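Note that one protein chain is taken out, while the other chains of the complex remain in position.
To keep things simple, chains are lettered A and B as they appear, and every chain counts its residues starting from 1.
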Amino acid sequence: MIEINELHKKFGKLNVLNNVNLKFNSGECIALIGPNGCGKTTLIKSILGMVIPTKGTVKVKGELVLKNYHYRKHIGYMPQIGRYPDNMTIGQIIEMIKNIRKSDTELDEELLEKYVLKNMFEKAMRTLSGGTTQKVSATLAFLFNPDILILDEPTAGLDPLASEILKEKIIAEKQKGKLILITSHLLSELDDLITHIVFMQDGTVKLHKTISDLKQSTGEEKISKAISKILKNNVNDPIN
Amino acid sequence: MTRLIKYIVLDILKNKIILVYTLILSALAWSVFSLEDNSTKGVLTLLNVILLTVPLVSVIFSTIYLYNSSEFIELLLSQPINRSKIWKSLFFGLVISLLLSFLIGVGLPLLIYAPGDVGLMMLMVGLFISTIFISIAFLSAMITRDKAKGIGIAIMLWLFFALLFDGIVLFLLFQLADYPIEKMMVGITALNPIDLARILILLHLDVSAMMGYTGAIFKDFFGNTLGISIVFTVLTLWVAIPFLISLVKFKYKDL
Partner (left out) sequence: MHRFKHTAVLFILLFQMQAKQLLVGKGKPFISIKHAVEQSVSGDSIIVFEGIYKEGNIVIDKSIKLFGKNYPLIDGEKKYEVFSIKAPYVSIDGFKVYRSGYATLNDIGGIKIYDTHHVTISNNVLDDNFFGIYVQFSKYCLIKNNKLTAYGEEEQKIGNGIHCWKSDSLQITGNYINGHRDGIYFEFVTNSVIWRNISLNNVRYGLHFMFSHNDSYISNVFKNNGAGVAVMFTHKVKMFHNIFEENWGDAAYGLLLKEISDSYIIGNKFRKNTSGIYMEGTNRIKVEKNEFKSNGWGMKIQASCMDNEITKNNFIGNTFDISTNGSLVLNTFNYNYWDKYEGYDLNKDNIGDVPFHPLSIFSIIVEKNPPAMLLFRSFMITLLDKSEKIMPSLTPENFIDNHPLMHSLKI
């Protein structure tokens, strides 16, 4: 569903993405991990068309991303930090996005109900706590039943209960055959969700494997341990 | 796009700064007219408001709003919507809200106390100046990513147009006093929207003085229909050009 070919991105002299080649398919749940500044966010933004690549292409569902915006109707995005216009209410935000999407598919209001946001529809965004704002972001990402979900640090800022609700939702969507791309640095949280793992460092992909492959090749049960083991062994070799 | 503009306008109109701006404008306008016994003096005070306060507030408020909206812009960008539509919606949202403030704050008292040519011209000019400085704000927000720098640029631009430019013109006038520069000066004023606006009003307010030697040259140029339409065309360009540059930049910007 997502195809990334020879993607390069430079910010000035800084090489943020360096020849990234990746392919994600439906039904996969991918964890995109790596240290700060490794290029995770830039990669996501390239897929969303927010960052314009220096070289290379990104295709979503066969459509080129560059100078195109229609493809984004297939994507639900939950940003790391959601900030909304101060004086808009939750209701207005949802209403507005509905308007932009002009979606005729049935809305998925599961999170809306589970997070009990409906009672707060009249509340202005500036009065909300960080956690509630994240709940709004999560709701928006899932609301339109998109085929692809891109979640940037989804559980950061959510309380454990809300976090658990989100995880269940992710699992449910995965089982519907959707492609889910999650960036995170808390690996243990993701253990029971993900099918694939992509590890990035200094703008290059160091590792792209299924979880089972990873566990087999390292003999470790915990993903975090498996990764650190690989990293220690092959610091300089590309693992793909 | 209209829906998007509607939500942006609703958001801005609930902004406290906009409310305070409207209140201050109208407090100023009403008090100026009710305190002065002749409305010309009131108009003069309002002229200063239009040439100083209005551009300053327009440019700074818009710049800050744009920087504060960066995450909101990201959210919108993750939706299936054209980039230029987002930028245009923000522009029209800001324009509509700030013009509304101006119309309520200044327009109402102006039309009541100084109806007729001068009042109408001031209203038009005020609307243009607001829009032009919003447009300039869009440009300065595209020049740098850094909020503090962006606001700095906006203030510098305001300072330049409101004050420094006239200083330079005065300097030039004295340096070139021996040459026939009147016509050139008419051209130079086109480089500053505030000056252009001021002269338009001057021609209505100080008709008698403007009939003097140099005044006559300006009057000849600005006074007829062709001149007025040229001036308004130039003002429109002042709205369009900074915004269009920012729009092109925004289309290819990494967010």
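Just so it is clear, contacts are C-beta pairs under 8 Å (C-beta built on N, C-alpha and C of every residue); 3 or more make two chains touch, one makes a residue touch a chain.
Keep in mind it's a predicted model, so treat the numbers as computed, not measured.
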- prompt: If the full complex is used, which shown chains touch the chain that is missing here?
  reply: B
- prompt: Which residue, B:L10, B:L52 or B:I143, contacts the hidden chain when the whole complex is considered?
  reply: B:L52
Query: Taking the entire complex into account, which one of B:I24, B:L44, B:L120 or B:L255 touches the absent chain?
result: B:L44
Message: Which candidate, B:L19, B:L35, B:I112 or B:L163, sits in contact with the chain we can't see?
response: B:L163
Statement: Answer key for B:M185, B:V234 or B:L255 versus the chain not shown reads B:M185
Task: Touching the hidden chain in the full complex, which residues of chain B are there? Just list them.
output: 38, 40-41, 44, 47-48, 51-52, 162-163, 166-167, 169-170, 173-174, 177, 181-182, 185, 189, 194-195, 198-199, 201-202, 205-216, 218
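Criterion: only the chains that are shown with their structure count from here on.
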Query: Roughly how far is chain A from chain B, going centre to centre by Cα mean, in whole Å?
result: 42
Query: What residues on chain A touch chain B, complex-wise?
result: 11, 45, 48-52, 69-73, 75, 77, 79, 81-88, 92, 95-97, 99-101, 124, 140, 150
- request: Show which residues of chain B lie in contact with chain A when the two form their complex.
  value: 3-4, 7-8, 10-12, 14-15, 68-72, 74-83, 252-255
